[in-house]
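What follows is chain A.
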Amino acid sequence: MLAFLDGISRSLDAYLVIAGIMFAVGSFGFLARRNAISMLMSIELMLNAVNLAIIGFGAFIPALHPDASVIALIVMAAAAAEATIGLAIVIAIFRNRKTPLVDEYDAMRQ
Partner candidate 1 sequence: MNVDQIPIVSLIVFLPLLGALVVAFLPGRRTDLIRWTALGFALAAWVVSLILLVGFPPGRPGFEYTQAIDWIPLFGIQYKVGVDGLSMAMVVLTTTLTWISILASFRPIQNRVKEYMVSFLVLEVGMIGVFVALDLFLFYVFWELVLVPMYLIIGVWGGANRIYATIKFVLYTLVGSLLMLVAILATAFTYQAATGSWAGAFDLEVLSAHAATGAFDPTFQFLAFGAFFLAFAIKVPMFPFHTWLPDAHVEAPTAGSVILAGVLLKLGGYGFIRFALPLFPDAAHTWAPAIIVLSLIAIIYGAVVALVQPDLKKLVAYSSVSHMGFVTLGIFVFQPQALQGAILQMVNHGLITGALFLLVGVIYERTHDRTIAKMGGLGAKVPVYAAFFGFFVFASVGLPGLSGFVGEFLTLIGTFAVQPWAAVVATFVMILAAGYLLWMFQRVAFGEVSDFLKGLGGHLTDMRPVEVFTLVPLGALVVVFGLFPGLILNLVGGSVTHTLDAVLRGAPVALGLWR
Partner candidate 2 sequence: MHLLPITLLAAAEGSEAVAADPGIYATLIPLIIALPLAGFVFTTFFGRRLQASFGRNVAAAVPLGVVIASWVVAMVVVSAVLQHQGPFPEHGPGLDLTLWTWIPAGVDPATGRELTVDFGFHVDALTAVLLIVVTTIGLLVHLYSVGYMAHDPGTWRFFAYLNLFMVSMLLLVLAGNWLLVFAGWELVGLSSYSLIGFWYQKRSAALAAKKAFIVNRVGDVGFALGIMAIWVNTGTLDIQASLARLIETPAAELTVPLWIVALLVFAGAMGKSAQFPLHVWLPDAMEGPTPVSALIHAATMVNAGVYLVARANPLFAHAQDAMVVVAAIGIFTAILAASIAFTQTDIKRVLAYSTLSQLGYMFAALGVGAFIAAIFHLMTHGFFKGLLFLGSGSVIHAVHEEQDMNRMGALWRKIPITHWTMLVGTIAIAGIPPLAGFFSKDEILGEAFKFGFTWVWAIGLLVAAMTAFYMWRLMGKTFYGESRVDPHVEPKVHESAWTMTVPLVLLAIPSALLGLALTWGGPPLNPEGTGLLKGWLEPVFEEAELYLHGEAHAYELFGIDGILILASVAVATLGLVAGIALFGFFRARGLRATADRIAGGTRVTRFLYRASLNKWWFDELNDLLFIRIGGRVAAFLWWFDRTIVDGTVNGVGALTRDAGGGLRRIQTGRVQNYALGIAIGLIVMAGSFLVIVSR
């Protein structure tokens, strides 16, 4: 029934396509959600998609294997730093505007 999927877990393409889909899902969330924290979460999804791709490369291309994990860890740390700042800013603006809905932050435009 699903025989065509046999060996999918040993396919780099599968990892990368899934990473791509994940990235797209994150993008969608970022473009479509109104809540600042939802957008933040979407970004986390996108960053994880990147990590998935990195790990995928590491798993299937021997030359990349030793570096993949390290890179993924560093990306993770960077994501954490970003999240820290982001959440702090969200909280700060919430204090000012009393709403987490980003599309209402349009005092400045044109």
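Quick note on selection: all candidates are chains of the complex that A comes from, given by their letters.
In this section, a residue touches a chain if its C-beta (ideal position, glycine included) is under 8 Å from a C-beta of that chain, and two chains touch if they have at least 3 such contacts; residues count from 1.
For clarity, every value in this text was computed on a predicted model and none was experimentally measured.
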Result, touching chain for chain A in the complex among 1 or 2: 2
Candidate 2-touching residues of chain A, taken from the complex the two chains share: 27, 30-34, 39, 102-103, 105-110
